[in-house]
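The other protein chains are all here in position, but one chain of the complex has been omitted.
Just so it is clear, A, B and C label the chains in written order, and each chain counts residues from 1 on its own.
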Amino acid sequence: MELIKVGIFGATGYTGLELVRLLGVHPNAQIAFATSESMAGKSLKESWPQAPDIPLQSASSVNYDNVDCVFLCLPHTQSALVAAQALAQDVRVIDLSADLRIDDPTVYAEWYKVAHPHPELLPVPYGLPELGREKLLGVQAIANPGCYATATLLGLVPLARQGLILEETPVIVDAKSGVSGAGRKPKANTLFGEVHGNFSPYNIGRGHRHIGEIEQVLAESGFEAGRLVFSPHLLPTDRGILAASYVQVSDALASADALAEFYQDEPLVQVLPAGQLATLAHVVRTPLAAISATPGSDNLLVVNVAIDNLLKGASSQAVQNFNLMWSIPETTGLRYELVHHNSEAAYV
Amino acid sequence: MELIKVGIFGATGYTGLELVRLLGVHPNAQIAFATSESMAGKSLKESWPQAPDIPLQSASSVNYDNVDCVFLCLPHTQSALVAAQALAQDVRVIDLSADLRIDDPTVYAEWYKVAHPHPELLPVPYGLPELGREKLLGVQAIANPGCYATATLLGLVPLARQGLILEETPVIVDAKSGVSGAGRKPKANTLFGEVHGNFSPYNIGRGHRHIGEIEQVLAESGFEAGRLVFSPHLLPTDRGILAASYVQVSDALASADALAEFYQDEPLVQVLPAGQLATLAHVVRTPLAAISATPGSDNLLVVNVAIDNLLKGASSQAVQNFNLMWSIPETTGLRYELVHHNSEAAYV
Amino acid sequence: MELIKVGIFGATGYTGLELVRLLGVHPNAQIAFATSESMAGKSLKESWPQAPDIPLQSASSVNYDNVDCVFLCLPHTQSALVAAQALAQDVRVIDLSADLRIDDPTVYAEWYKVAHPHPELLPVPYGLPELGREKLLGVQAIANPGCYATATLLGLVPLARQGLILEETPVIVDAKSGVSGAGRKPKANTLFGEVHGNFSPYNIGRGHRHIGEIEQVLAESGFEAGRLVFSPHLLPTDRGILAASYVQVSDALASADALAEFYQDEPLVQVLPAGQLATLAHVVRTPLAAISATPGSDNLLVVNVAIDNLLKGASSQAVQNFNLMWSIPETTGLRYELVHHNSEAAYV
Partner (left out) sequence: MELIKVGIFGATGYTGLELVRLLGVHPNAQIAFATSESMAGKSLKESWPQAPDIPLQSASSVNYDNVDCVFLCLPHTQSALVAAQALAQDVRVIDLSADLRIDDPTVYAEWYKVAHPHPELLPVPYGLPELGREKLLGVQAIANPGCYATATLLGLVPLARQGLILEETPVIVDAKSGVSGAGRKPKANTLFGEVHGNFSPYNIGRGHRHIGEIEQVLAESGFEAGRLVFSPHLLPTDRGILAASYVQVSDALASADALAEFYQDEPLVQVLPAGQLATLAHVVRTPLAAISATPGSDNLLVVNVAIDNLLKGASSQAVQNFNLMWSIPETTGLRYELVHHNSEAAYV
């Protein structure tokens, strides 16, 4: 099979670096170019010592003739501009920004406080494969979900679809993320001296922008907007998200079983046996999600979803989406499948 | 005034060390002795390089004649034995273990899976001064609250007392603690290599022992046992607790105001202005609690309580209790009151 | 005694914050003002949640009439400008920048690649009290040493003064610092995501600017410039310096004893007994230096000096210098002396 030529916009950020790592060893992909505005003309190796020696160019100098598919690790609004350019040249797009996630530009403007630069691109299929991979096969563009949205939706959607969440009850999501979720641009609150020894909530309640995409997806199962209370926190570690969802149900044990059954055939989402709890150690540096569903009482289910925010929360999910888009087996490039002789693949 | 002679049992643990630090500079106290079973005969300085050169002795060699009050930083069941001995010799007791916290020995046995060694000592006043300091004045023994219990009760009791929590709704507490909460004894799960880069829940739902004392205190305000869902987590940092309580109320904004009003005259509990959120950085290495009460929706209040688990969650609260027990101004030894010329005391 | 009115320039940086903390409880000082260019008009509490509610003003708006002494926590070159202004108004100066440390403006220009803005201010007494406190008594201005310089000089000067370092041998200093040494301004290399899990050398050999002041002080004992090889490193922690000096001597054991003897009466510099090694845990959050002198072979002495880079390496040393400048007992404000009844003062 011919290699698919891919371009990575925003390669020196944390998600861009992970994409280089994954696509660099993907058997069906070849990295055609990588962009960075701040480091154009330099090598990616100057940005990260373990990176390959890939030359960086500015986004404006990209030639779309020699590329089949682009991954956009750009700030929102900038991403839509590049997406529009690429699609106009018949280059497929996987957008890791928020620009293609919200179907309705009015809703986008509410959450992002800015008019959508290219509303004509919307809607675009939302790329969370375990919650609906059919709509992603062979498409031209995929909106890659947010990291918090991935962790939250993996826990809630199976319950919502089966009508297990009690009506008119609030759903609490207390989520904690490693610092890489805040990006690689120097900011006062992500300095080592501010994060080390600290733990801090932010945007509690209805303030976080991922609520928009979370409730859009939940609405497809009849979950009314406004019921979600979302509390994100900054953890003193570099990567990983653990999201605890507190859901009122009529039978917590049965709901836990339903969640396990929903994912039983998924290779990248693992519901742990009863009694085990999902932790960051289950998933960091892997494309996996680990889920534990624990009855907190007869009528309250505690769902913990752990993912690596840069992988299942961004770049490895983007590769799943890439595989589906190009009709390649979905986990290609994400497991050690070629060389693994042992009982089961694993990510030690 | 004559100095009160104090003894510290279990001085080489994390809470014992903090008590040595606090009582060593307390204007009304003099450390008479400090015990350690594993280091008897050695100096406290060998256990912690910044400690004073205090000789350590075994608990069995203590002479109660030369001491007025003892602080017990011992494992549960062992602590009750020493408490009984001390009280029998007219030495007052502040117990930092769980042994004196639960009024009913049957309930104690349910949570701690062991018969109470000295049920005749019960009940003992529960030493959380901001929730009731009158009952602590001049008493012979005080049960010092658990760290998670302190953080949880500071947030919930004012709401429960005023009947603000909607009846028959679950109360969710998602709490996160630094590793020192697990003690200083070497264990596989508190090794640096296991905690660094990780974040993990444990004992989710109704499993944590502090639920016993939390619900006992809440019951005084008519809050029925069993409504609490408690999720503790281990943070990759050394100290501090942040407990997020999710409480269904009829008016979240009014409830937030009620909480602020409740604590408005408290020197050691600070409810932050609306828009600010409590973090570990507000409180680590201080005797303070910082609280933020944020409406998550019209009917749901998110209460974040931050404390230093070793101070307000243990040793500085023990000093508050000591001061009340001996009729000394409650914050003595806890603020820089003697030398502070500036606008307000602070803990930078 | 009347309080000395002090002003702090650059109060929102790490060393500025420590000065506020120390001077806020100093029995002879009163903070008259604090400056910050980026936060002028706001409260210091917005910069650091444990700080007192001190209003911040810009440096240009300072009125020198109501202040006796200023502490300068400013970038080099800016600091000299303020120093000149203050001294012109008979206000005394303790400069924590590099501007007053180098006696010869030509040497300053070599290390700092910029002409000294006020060479007429030079020379100024170098404020490392344990190496010469007489020259600091009652002076108008003191140059507060650099953090690495303090750690290095405390280890080497006693050996150099007694002629114990073998002539024409290189002196190796392998020094490691917590990240706060790089300041609080957001930079790419001090982001949490870059420092966590990393350890990195920088400016190896003859590149670090502190070499200038180190060799200037060593030269007073006949140690020729150019013999020092200095390797600084960034540690994945917030504060503390451990500097290991490798010194060729004729008798390592005797040299170790000489070092211990030199500091035997110093309250803030502690040479550990043989067999114990200085660590960050000995000193972080204290004004102390801990030193261990260990023979690495018969003719090679390994001197480890541990300090808190923000305290003995900056702000608590500035308070020592302040005390000497104003003829106050040198450790005033730095020990719990007023209330300590126990065997010895300590910093648990």
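Everything that follows uses one rule, which is that contacts are C-beta pairs under 8 Å (C-beta built on N, C-alpha and C of every residue); 3 or more make two chains touch, one makes a residue touch a chain.
Quick caveat, the model's predicted, so the values are computed rather than measured.
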{"item": "Of C:G41, C:P170 or C:G222, the residue in touch with the unshown chain", "value": "C:P170"}
{"item": "From A:Q57, A:Q216 or A:T286, residue that would touch the chain that is not displayed", "value": "A:T286"}
{"item": "From B:A115, B:L137, B:L166 or B:L191, residue that would touch the chain that is not displayed", "value": "B:L191"}
{"item": "Interface residues of subunit C (partner: the chain not displayed)", "value": "170, 172, 174, 176, 194, 196-202, 204-206, 226, 229, 231, 233, 235-240, 242, 244, 246, 248, 277-281, 284, 294-297, 299-300, 302, 304"}
{"item": "In subunit A, positions touching the absent partner", "value": "3, 17-18, 20-21, 24-27, 29-31, 45, 48-54, 197, 279, 281-283, 285-286, 290, 333, 336, 338-348"}
{"item": "Sites on subunit B contacted by the missing partner chain, in the whole complex", "value": "14, 179-180, 184, 186-188, 190-197, 236-238"}
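The working rule: only the chains that are shown with their structure count from here on.
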{"item": "Separation of mean Cα positions, subunit C and subunit A [Å, integer]", "value": "46"}
{"item": "Centroid distance [mean C-alpha coordinates] between subunit C and subunit B, Å", "value": "37"}
{"item": "Two or more partner chains touched - positions in subunit C", "value": "197"}
